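Please read the structure below before turning to the comments.
With one protein chain held back, the other chains of the complex are shown just where they sit.
In order of appearance the chains are A, B and C, and numbering begins at 1 in each one.
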Amino acid sequence: MSANVRVAFLGLGAMGLPMAEHVLAAGFPLTVWNRTAAKADALVTAGAARAQTPRDAAAAADVVLLCLPTQDEVRDILTRADGVLAGLGAGKTIVDTSTIDPSASQQLIASCAERGIEMLEAPLSGGTIGAKSGALTMMIGGDAAVLERVRPVLESMAKNIFHVGGPGMGQTLKLCNQMIAGAQTIALAEAYALLHAAGVDAKLATDVFAVSTANCVAIQQRVPVPGVQPAGPASNEWRPGFATEWMAKDLFLALQFARSLDVPVAQNAANLQCFEQSMQAGYRKLDQSVFGKVLIDRIDAHARER
Amino acid sequence: MSANVRVAFLGLGAMGLPMAEHVLAAGFPLTVWNRTAAKADALVTAGAARAQTPRDAAAAADVVLLCLPTQDEVRDILTRADGVLAGLGAGKTIVDTSTIDPSASQQLIASCAERGIEMLEAPLSGGTIGAKSGALTMMIGGDAAVLERVRPVLESMAKNIFHVGGPGMGQTLKLCNQMIAGAQTIALAEAYALLHAAGVDAKLATDVFAVSTANCVAIQQRVPVPGVQPAGPASNEWRPGFATEWMAKDLFLALQFARSLDVPVAQNAANLQCFEQSMQAGYRKLDQSVFGKVLIDRIDAHARER
Amino acid sequence: MSANVRVAFLGLGAMGLPMAEHVLAAGFPLTVWNRTAAKADALVTAGAARAQTPRDAAAAADVVLLCLPTQDEVRDILTRADGVLAGLGAGKTIVDTSTIDPSASQQLIASCAERGIEMLEAPLSGGTIGAKSGALTMMIGGDAAVLERVRPVLESMAKNIFHVGGPGMGQTLKLCNQMIAGAQTIALAEAYALLHAAGVDAKLATDVFAVSTANCVAIQQRVPVPGVQPAGPASNEWRPGFATEWMAKDLFLALQFARSLDVPVAQNAANLQCFEQSMQAGYRKLDQSVFGKVLIDRIDAHARER
Partner (left out) sequence: MSANVRVAFLGLGAMGLPMAEHVLAAGFPLTVWNRTAAKADALVTAGAARAQTPRDAAAAADVVLLCLPTQDEVRDILTRADGVLAGLGAGKTIVDTSTIDPSASQQLIASCAERGIEMLEAPLSGGTIGAKSGALTMMIGGDAAVLERVRPVLESMAKNIFHVGGPGMGQTLKLCNQMIAGAQTIALAEAYALLHAAGVDAKLATDVFAVSTANCVAIQQRVPVPGVQPAGPASNEWRPGFATEWMAKDLFLALQFARSLDVPVAQNAANLQCFEQSMQAGYRKLDQSVFGKVLIDRIDAHARER
């Protein structure tokens, strides 16, 4: 696949926009569409074509990339009257980087196959930082031969591309990744709340954890105390990063998927309810690590009362 | 403090024995004592003196190191008729590397201070691997000046030595470290159980997690599926490593300590009950990651029935 | 509304069949339909008419009663080509006794209203025992005036009829009822497991609980130890009663509904995962109290190993 493979990118949010920029920078002819058209302006200035509908974008492409928040939006953008499937011919390829339910993904891939369209699921890890630096991890579910054909496009955005298995398996792995990442967040929230109550310095604790068995991505990136990590969400008014509502969505999908396989996931269920507490506190758009603030604020509220 | 500082080491278990070997290898005159005397044989052969009682060991030392499983044993070895306090003179130092309740540690340190004995708490992270390689992390609570005096001795065993704060703060930090490490273990157990039920390859999943937001010490060292990591517990009949009963003990101490400060720790409470499930299954002595086997075995038992 | 109000009853399962019998016995002209037609035989023998499709049943009725397992089936039976809405004229009434998502129920009621059809939600408490004895509790959401018109029909089946509020509020109350009932079940399972491990007699314990603050419907009806209550599920091979899969469905709906309102429900989430454990053990069709057996069996398995 050479650089004259034509690409369409649909969904230019916090993740999608920098991803599309990498595709364009790699020299692929690019057509873009976004519900809020203005988000595409910079890309168009940089040389991308703007489509008026998902159908028009698809009609101009060999490979259609999707980056959308929920499965309802993925299904809608594919099947609506002016949607992707109305514009995309047989033999073309869709790569969906959204995180959705594994069963829903399987159904969409099967439904595309019936029309002669090859679809891969390609959920991501790496967040907005990885999207900007082109260092995302992709967990591909679908046909390995199709992956090889579109690999050059994906390599413009991702540093690590894994073929995980058939349809649904990429999404399954992504949901499991989120279960572990979400668990780290909640564990840190409780640990730093306890340290706060006991008067242990958070910066010093972070230095210790970084060389102890507690070490993890959350310790490196998301300590929930302002000032400890200058680039972290806590030091930047909890600007995501990865918003609480997206983590809650992913953990709910994991719970639902586990339920479909009769697999109890007690810790994940507990973690999800913690993120719901952040949402209840009004922090839905803030980085998922804000749950630490929820817990620490309760300690301080109590201390003031004594 | 030069190498002629005399050291006593009490408690030669899976952690204590290799730690004492490092002290001896660094050239400190060493006296050892252990409840089961035979565990000291190799050390004595290598040049250590053997004491008949903790009192005798203490009487021969400037610095007494303790490495014991629970606070009951720490208290006992200090205060019994032939215990450390019966042999140790004013101006000497005790360093307790055991993980115990922060309040209990504060009481012991205060009680030693009344006798003119300086005591530090120095709980560890790094497990038996870190103990063998001399790469432990130590979280010191107590007087910083005392730490400086005994630092050469500690540096023979530990790579990272942190002065965390006053008495109890080292233990607090250690318990928080365990909360996060234990959370990783349970999250991995649930995630790999779900992957198992869904048919995703565990080795491949581990490669993906290692470059994704799930990455953590547990992913590096304790994937709960035999064969994925040749050196890991799962590939070695769950030989610890760090036994389930010790993790359960530490999380229970954390829960109890959090309760004393009115800090709810819902995830930690859930994690502890998962480790209790491993204990109920008869796996108390196996590595804490064996909870993954508990969950996966249930899936397989069910599959056979269908 | 006199006894010549014509009634259709759709869904003759473990709950619906005895409910329809009460409607017929009260003298209402009755037409019935069920997916598996044979379940209607006894009713037809007793004087009910048999319809070939939901549409035909609806065409012959003033009031259509539904008693179905999930919202997918409710939606399907209403909207399919040969469904209720194809046969029912404006001014007629639907009463849905199924337990479904409050939002889904609101949508269905609104959608019926657009066609001039009045729909009530009327989820039930009382189980198969209440259905047989005509002693159900009904939690009505919808128009109070409509309830008054159909009240005579409902009184043939239910002892307690409550108008709870507008559309969705009956379902909300039902889900909250299930949250509390499910919590009782899990609490009993843990308590009787602990009593079993400690060697306390379960029959004696039940007598004590019945006059203590533990007393509840589950203590009266669902002690999870065979032999304690001759009529209870545990003494009858866990024959429901109320199947584990229905309780799990209801608690999942509750969790999902709570999520839509940003209300964390940590205990409910934990309880749901316990019922998932029963499902994983292969007990999906058994009474929800079977979770006690799951816990007690684990204790016994462990005891055999020691």
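As a working rule, a residue touches a chain if its C-beta (ideal position, glycine included) is under 8 Å from a C-beta of that chain, and two chains touch if they have at least 3 such contacts.
Everything numeric here is computed off the predicted structure, so don't read it as measured data.
**Student:** Of the listed residues C:A42, C:A144 or C:V200, which contacts the missing chain in the full complex?
**Tutor:** If we include the chain that is not displayed, C:V200 is the one touching it.
**Student:** Tell me which of C:T31, C:T99, C:T244 or C:N268 is the one touching the absent chain.
**Tutor:** Counting the whole complex, the residue in contact with the absent chain is C:N268.
**Student:** What residues on subunit C make contact with the chain left out of this view?
**Tutor:** For subunit C, the residues touching the absent chain are 102, 125-127, 137, 139, 159-160, 162, 164-165, 168-169, 172-173, 175-181, 183-184, 186-188, 190-195, 197-201, 204-205, 207-209, 211-219, 254, 257-258, 261-268, 270-271, 274, 295, 299, 302.
**Student:** Mind listing the subunit B residues that contact the chain we can't see here?
**Tutor:** 248, 252, 258-259, 262-266, 269-270, 272-274, 276-277, 279-280, 284
**Student:** On subunit A, where is the contact patch with the chain that was removed from view?
**Tutor:** 266, 270, 277, 280-282, 298-299, 302, 305-306
Keep in mind that, in the parts below, only the chains that are shown with their structure count from here on.
**Student:** Which one of the chains is closest to the middle, using the mean of its C-alpha atoms?
**Tutor:** A
**Student:** Averaged over CA atoms, how far is the centre of subunit A from the centre of subunit C? Could you give it in whole Å?
**Tutor:** Measuring from centre to centre gives 38 Å for this pair.
**Student:** Any idea how many Å lie between the Cα centroids of subunit B and subunit C?
**Tutor:** Here subunit B and subunit C have centroids separated by 51 Å.
**Student:** So the centre of each chain is just the mean of its C-alpha atoms; given that, what is the distance between subunit A and subunit B in Å?
**Tutor:** 37
**Student:** Return the residues of subunit B touching two or more other chains; collapse runs of consecutive numbers into ranges.
**Tutor:** 266, 270, 299, 302
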